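Here is the structure we will look at.
The other protein chains are all here in position, but one chain of the complex has been omitted.
Order of writing sets the labels: A, B and C. Residues in every chain begin at 1.
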Amino acid sequence: MAKIPLTIDGKPLEVDTGKTILEVCKENNIEILTMCHFEGIGDVGACRLCLVEIEGTTKLLPACTTKVAANQVIKTNTEKLKKYQKITTELFFAERNHICAVCVADGNCELQDLGYKVGMDHVRFPYLFPKAEVDTSHPSYVMDHNRCIMCTRCVRVCSEVEGAHNWGVKNRGVEVRIISDFDTPWGDSTTCTSCSKCVNVCPTGALWPKATVQGQLVKNPKMVSELVAKRKMNL
Amino acid sequence: MKKKLATVWLGGCSGCHMSLLDIDERILEVVKLADIVKCPIVDGKEFPPVDIALVEGSVTSDEHLQELLHIREVSKVLIALGDCAVTANVTGMRNYLKKEDVLDHAYVKAVSNDQQGKMPGHPALLKLRDKVLPLQEVVHVDYAIPGCPPPADTIFYVLAELLNDRIPNLEQERKLKYG
Amino acid sequence: MKQKKSILDENLSRNDPRVKQILVKMKKENYRPDALIEILHTAQNSYGYLPMSVLAFITKELKVPPSRVFSTVTFYHFFSLKSKGEHTCLVCTGTACYVKGAERILSEIEKDFHLKPGMVTNDNKLGLSTARCIGACGLAPAMVVDDEVHAKVKPEDVKNMVLSKTGVRV
Partner (left out) sequence: MNRQDLKTMADAAKAEHNKYKHKICVCCGAGCISSGSEAVLKKLQEEVKTRGLENDVRVVPSGCMGPCNQGPLVKVMPEYAIYQKVNCENIAAVVQSQLIDKKPIEDLLLFADSRPKPFVNAQEDPFFEKQYKIVLKDCGSINPENIEDYIVRDGYKALDKVLFQMSSEEVIAEIKHSRLRGRGGAGFPTGIKWETVYKYVADQKYVICNGDEGDPGAFMDRSVLEGNPHRVLEGMAIAGYAVGANKGYAYIRGEYPLAIKRFEAAIKAAKKLGLLGPNILGSPFSFDIEIRIGAGAFVCGEETALIASIEGKRGTPRPRPPFPAESGLWGRPTLINNVETLASIAPIINRGGEWYSEIGTPKSAGTKVFALAGKINYSGLIEVPMGMTLREIVFDIGGGVPGGKQFKAAQTGGPSGGCIPKEHLDVKVDYESLVSLGSIMGSGGLIIMDDSSDMVDVARFFMEFCMDESCGKCVPCRVGTKMMYDLLSKICSGQGSLKDIEKLEELAVYVKEASLCGLGMSAPNPLLSTLRYYKNEYLAHIKENKAFELKAAGEVSHG
């Protein structure tokens, strides 16, 4: 693969063309915060945590969907970016009802980890306290909309990897919600294969296996990434 | 001069105070530098001017609101202690329901043997507000220590820094804990 | 998973003229999934709204996942899952109408007909909705009663206007 020169955070690098900024950063141990990104499923650039500054561009661009180009000068850790990462994290927490104290994912939650990483000790913006449902109709799993951050990993893994298209998104703006089929109970789904991929890629306590108690959720997110990788190998 | 310290219990379960007690013998270091002048277990009607106020719990009633406004006025440093004070936490879980429905469920519909299914209405009872609010949505908060309960080590760290006239920095991963 | 009774099990009569209209449109669009929005327009025009049974029908005919249909329907303001009422009253709340007092028209309707935007009267006779701009800014404030645009509406005339156009009784 052809190599191109570029600079990330002052470090000169030779990288493969055709890769995204996020891929290149990972290969070079440069930490980029992500939430909607998940190894093995398509990127949508929605969470805005991976925004980077590129010299010569006034817009901030998401590392997950922006391809590297020769002689780019990329910054991933400016004060502005850090400030925005923190606001994004605060908005995540304020949008729905994240009651860590009673959450199955407490202690094993990507949203909590994000909060610790950006040093969020409190949310400065008013909590929205929306009314959100908990769907327990599925025999094995629970969907708790209170904990959902609309990263849409479940939607994408269900359509791209499993091919079932059980999940979708309804409404728009702050009223968006993940839906199963016709916004019908998950247990009544005609498309769900109960494959558990969505449960394993969910970053928070929104999707979890039944009979899990507070703080006891165990996930296996690698399962999906490895599955996708093995499929590509054509063994 | 010794500093003055107060701890307050608003809408919470007192778990944060338990965690405060979990600093164990280090409480002796705290009282070397500060007098605890007001505390749920210290008798005293007035809330005197203090250097540091540790406030547990969220604002759930009119009484809490008045109390908090007073504390803000008489405290140099106000610390929100624990998830209820910082996020509304479990106490805030009634925010997506109607207050009347919640009370109805608790006092009228619930199986109870002391109220005969009646809503208590004594004028001396505190009045619940429609929405439970974390402290920073009501007054300015100087420091927030999240956690349900917050780790004893973090509580002690913050107190020790402030009592020694240093500025605590909570924006470090190991100091923060949610839930 | 155990199969429960689903909306997809319901069947519509292909002889229903409204269903026929949808079928004609689907045929014209070669049953292409990307024509979904066009087909939904046709369905809403024939039914006045989009009943779940119609969504299930479209889903089956186009062979698209139910979640795709439902997520698309709920994204666009034009589509409604509920009946909008036999007669409709639409108040423009675009900028020009806002500046010229669309709020007062809305509160007048609320007072006279006990309707808020998105609501339908109990007898399903009259529905009230708002639009983000109907492009009649020169005539602000504007409202549309059963597809007829009314210009420079005065709040005090609203009641009679709606009554005379729709025959709705208060």
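In the analysis below, a contact is a pair of C-beta atoms (placed from the backbone, for glycine too) under 8 Å apart; a residue touches a chain by one contact, two chains touch by 3 or more.
Just so it is clear, the model here is predicted, and its values are computed rather than measured.
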item: Contact with the hidden chain (one of C:M119, C:L139 or C:M161); value: C:L139
item: Full-complex contact with the absent chain, from C:L8, C:L55, C:V91 or C:A131; value: C:A131
item: Absent chain, residues of subunit C that touch it; value: 32-38, 40-41, 68, 71-72, 75-79, 93-96, 98-100, 131-140, 142, 148-152
item: Missing-partner contacts on subunit A, residue numbers; value: 44-48, 51, 59-62, 65-67, 80, 83-84, 87-88, 91-92, 94-95, 124-126, 128, 150, 169, 171-176
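Convention: only the chains that are shown with their structure count from here on.
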item: Topology of the chain contact graph, where touching chains are joined (line, ring, star, complete, other); value: line
item: Chain nearest the overall Cα centroid; value: A
item: Identity of the chain that, by mean CA position, is farthest from subunit C; value: B
item: Separation of mean Cα positions, subunit C and subunit A [Å, integer]; value: 35
item: Rounded Å distance between subunit A and subunit B, as computed from the means of their C-alpha atoms; value: 33
item: Centre distance in Å when subunit B and subunit C are each reduced to the mean of their C-alpha atoms; value: 50
item: Multi-chain contact residues (two or more partners), subunit A; value: none
item: Subunit A residues touching subunit C - in the complex, by the definition given at the top; value: 139, 159, 164-172, 179-184, 187-194
item: Partner subunit A, residues of subunit C touching it in the complex; value: 1-4, 6-8, 52, 55-56, 65-71, 74-75
item: Residues of subunit B defined as touching subunit A within the complex; value: 80, 83, 86-90, 92-93, 95-97, 131, 134, 136-137, 141, 143-146, 148, 170-173, 176, 178-179
